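The complex appears here without one of its protein chains, the remainder shown in place.
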Amino acid sequence: MLTNYIFIPIIAAFFAYLLNKKVKYTGGIITSIISAYLLYQLIGLYGKWSLIQTINFSLMGNNLEFILGNNPLSWLFALMTASAGLLIALFSIKSQEKYDLSSAFNFNFLILIGSIMGVVLAGDFLTLFIFWELMTWTSFYIISGGTKKMAKKSAYRYFILSAVGAYTMLMAIIIIYNQTGSFAIGEAAQYLINLPTGKSLLLMGMMSLPFLTKAGLFPVHIWVKGAHGNAPKEFSPFLSGLMLKVGVYGLLLVFYLLPFFKVMENTISYRGLPILSYIFALFGAITTVTGTILAIRQEDMKKLIAYSSISQMGYILMGISLATPLGITGGLLHMMNHLIFKSAIFLTLAAVIYRTGTTKMYEMGGLIFKMPVTFATYLTAIIALAGIPPTNGFISKWVIYQALIEKGYLFLALAAFFGSIGSFMYVFKPLSTVFLGQLKPQHEKIKEVPFIMQLPMYVLMGLMVLFGVLPGIQMNIITKISSQLGIESVNYSLYTIEGAFGSWNSMIIFNVFTAGFIISLIIFMLAKKSKLVGLLDTYTSGEYMNDAEAYHYAYQYYRPFDRLFDNFAARSLTRAYESLANNLSKVGNALRKGIITGNGQTYAYYTVLFFVILAIAGWII
Amino acid sequence: MIEMLMTAIKFLLITIFSSALGLLFMGIARKVIARIQKRYGPPFYQPYLDVIKLFGKNAITHGFIFDFGSIMALGGVIATLFFIPLGGWYLYSMSGTVILVIYLLAIASLGMAMGTVGSGNPQASLGISRALTQMLGYELPFLVILFGLIYKYQTSSIVGLMEAQAGGFMNWNLFTYPIATIIAFIVLLGMMGKKPFDAMIAPSEIGSGPVVESGGKYLGMMMLQKSITIIIELALFVNLFLGGAENILIFILKMLIVWITATMIGSLYPRFRIEDGVLFYWKWPLMIAIVQVLFIIF
Partner (left out) sequence: MKDKFKRGKWKEFLDWAQNRSLSMLHYCTGCGAIELPPTMTSRYDMSRFGIGPAATPRQADLLLVTGYLSTKTLRRLIYTYEQMQEPKFVVGFGSCTINGGMYWDSYNTIKQLDKYLPVEMYIAGCMPRPEAILDGLLKLKDKIETGEAKGYEEYKENIEFYHKNQEEALGEVQRTQ
């Protein structure tokens, strides 16, 4: 029963709210239990690819038909949602003990999980739209519950952008409904193929707008920084790990299940790729470069990782808009891997915020002594993000590079390289400023986070290494999705993947890496044991160091690099949107002042005008 | 079991051989620089003595991360070594190794960065931030050229690229794509940290940068890491652009010629500031590399 997946979380949300008002921790516990239950049910759903459930609903004489279907793509997204929800809920049981709005958080979170299930399991556009809007509403409430000053304003921006996109999609859906008489996706696909190219492309372009916004791609990426930076600390992993991917789900839907790319094939093409899908890939490339450059400048650690999320989504978009086997595989692999390592990074940052209460990196330092597990998770996650073997991030990046080099797209590959090497820089900054260095005196009493919060971190660390060594586990489901989307799949085995110019064998990499490490360890052990000294005893040209604050290099870590891009970062797209909104509102105000003047004579004039028009139209006299 | 033992012995032999060769190259470089400056220099076996002395000295450590970073740096570099063909020997000729090598070198940088920043000295953090910025500078033209080469020869294994240049020395990439070779040579100067791109070491500005707190065995391991890194980068350059070699002696000769040329050029210049260095790499080398690769593709 596919409706279970949607309605059980929604109903449980009410219980969670009421119970959490009474007893503090129950909200999180209920969320975890529900997510675990969904996960368990989903594992049983694997393989039933043609399960379709139709609900007929009669409303005021019209017959509405809601279709829910299970196919590999939906199954993967549902699985990702349930597992992310479980990990976040486990983490939030303890971390929200001082948060006033935790009941509302759990209420909205459960409804959010239910509505995401609704979006990905939907077989017709009406279901998709209803649950899409529900998802936007609940995440808007969660983000505006953040504790920072700008939380409400950034949530507002997020909502407005999402709404603009969603109503554009609604227009397109209604136009299609008018012509075909049904909301189902399959029928829409049939209709759109037979339409003249221009109209068809316009309709599908309109439909892809909300998904572009949700995925945080250029030029509608401006909500990401505010939403991630100001959301409650437990919600950022979910927002960045999963909700950006729902946008990718929508894009895959529009690109492949609706025949967006098929229709584009009739247009001009550049080196084997239609020019319009190349434009999407170019958007992805611009997003990658912009996200990297802006991430390096940030002083607030959550905003830095938010920009990093944008640049990784650029990779995914580049991968999936290439419409080759390697491209789809690379994009989907990177999507799954990004969920894992980005959630891990944000959970780590949430743990640090839980203990220290601040997000500015230059106010912290030396936390490795007090929070070693957090540090280990962060280290593994940035090794995965930077794409270094033997973690899973390297595999997905390698496949995307193969896809780009195979066809010879130089500028896309240049953007991909820039994003990858730039990511070394911005992930190293929190490592060096938050965890390493001297401990500030006000943080002397900090302890490691409780075990229930460490548990998701262990799980994610294990997954990163596991998928790095054995990518075949992920490739099982990805090849099925590939064939569902109509692209042939890539050859693989448990630990090899075959690319365009050769194959990747992760066992060899792992073995060699271990061997190198062991040799180095032996050399280290053979030498004399060294003496441990404190961190305040370093080379300072003979001066005496008593104040840890003055010796921690954290503020404006990459100032020479930032100087190169000062002009670029000063032109903010946010200000452009804001000025557009201001001008529209000025026009509206002028119209309003012109029509509703508060002057009795104008109103008398309107009344006379009304009767004159009626007389001319012949309805009176 | 015997096979594992044989592989382990091969690993050890390659490590010891490259490390010894790298240290010898470092000594030859010091001699060459000394002769350019019209003086005798240290004897060419001086780095061996330095390493032995450093391992005999006591050292201090600032905690677990300092040790772990040094081990990871040396381990990453040794792991990278096993993927590069040296003369006629190579352990693994799997495809995709070119991109793999570049990323494995990143483990070494990350390890060294983590370990040295863990010492708590702000000069180490300064040096590392400069080193990472510079890495962004020089990697871009290099990866563009690699893109062109992989596309042209349709293979991404180093052995494959080496064998594609077989058949007489007019087939070397040096003569078929001379501009790409020159750009890759400029990138090599940046990779090895020679002047004018050595702002990250900068002994008089930031107290020798990252290794400011390392003494004794940590500095010895850094020297070993530097020696193996030299061999990896030179071998990569020779394999990709000078056609590699079947015989180990000819290979060493080619590496020596490239090394002495790089040293001689490096001894003439003062230091770039970091943003000037990055901007330099992004101006002419990147543009010329893009033009060259566009010619290859179309």
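Brief remarks on what is shown
Per-chain residue numbering starts at 1, and chain names A and B are given in the order in which the chains are listed.
The definition used in the following text is that a contact is a pair of C-beta atoms (placed from the backbone, for glycine too) under 8 Å apart; a residue touches a chain by one contact, two chains touch by 3 or more.
The model shown is predicted, which means the values in this text are computed figures rather than measured ones.
The chain omitted from view is touched by exactly one of B:Lys57, B:Lys152, B:Lys195 or B:Arg271, namely B:Lys57. Note that of A:Glu265, A:Glu488 or A:Asp537, the residue touching the chain absent from this view is A:Asp537. In the complete complex, the residue from B:Leu86, B:Leu174, B:Val212 or B:Ile274 that touches the missing chain is B:Val212. The missing chain lies against chain B, touching residues 30, 34, 37-43, 46, 49-50, 52-53, 56-60, 203-204, 207-208, 211-216, 219.
Hidden from this view is one chain, which touches chain A at 533-534, 536-537, 539, 541-544.
Here, only the chains that are shown with their structure count from here on.
The centroid of the Cα atoms in chain A and the matching centroid in chain B are 37 Å apart.
Residue ranges of chain B in contact with chain A, taken from their complex: 8, 11-12, 15, 55-56, 58-63, 65, 67, 70-72, 74-83, 92, 94-96, 99-100, 103-104, 106-107, 109-110, 113-114, 117-123, 125-126, 128-130, 132-133, 135-136, 139-140, 143-144, 147, 150-151, 154-157, 160, 207, 212-213, 216-218, 220-221, 224, 273-275, 278-279, 290, 293-294, 297. Only residues 366, 368-369, 379, 383, 386-389, 394, 398, 401-402, 405, 408, 410, 413-414, 417-418, 421-422, 424-425, 428, 431-432, 436-438, 499, 501-505, 508-509, 512-513, 515-521, 523-524, 527-528, 530-536, 538-541, 551-553, 557-558, 560-561, 563-564 of chain A touch chain B when the two sit together in their complex.
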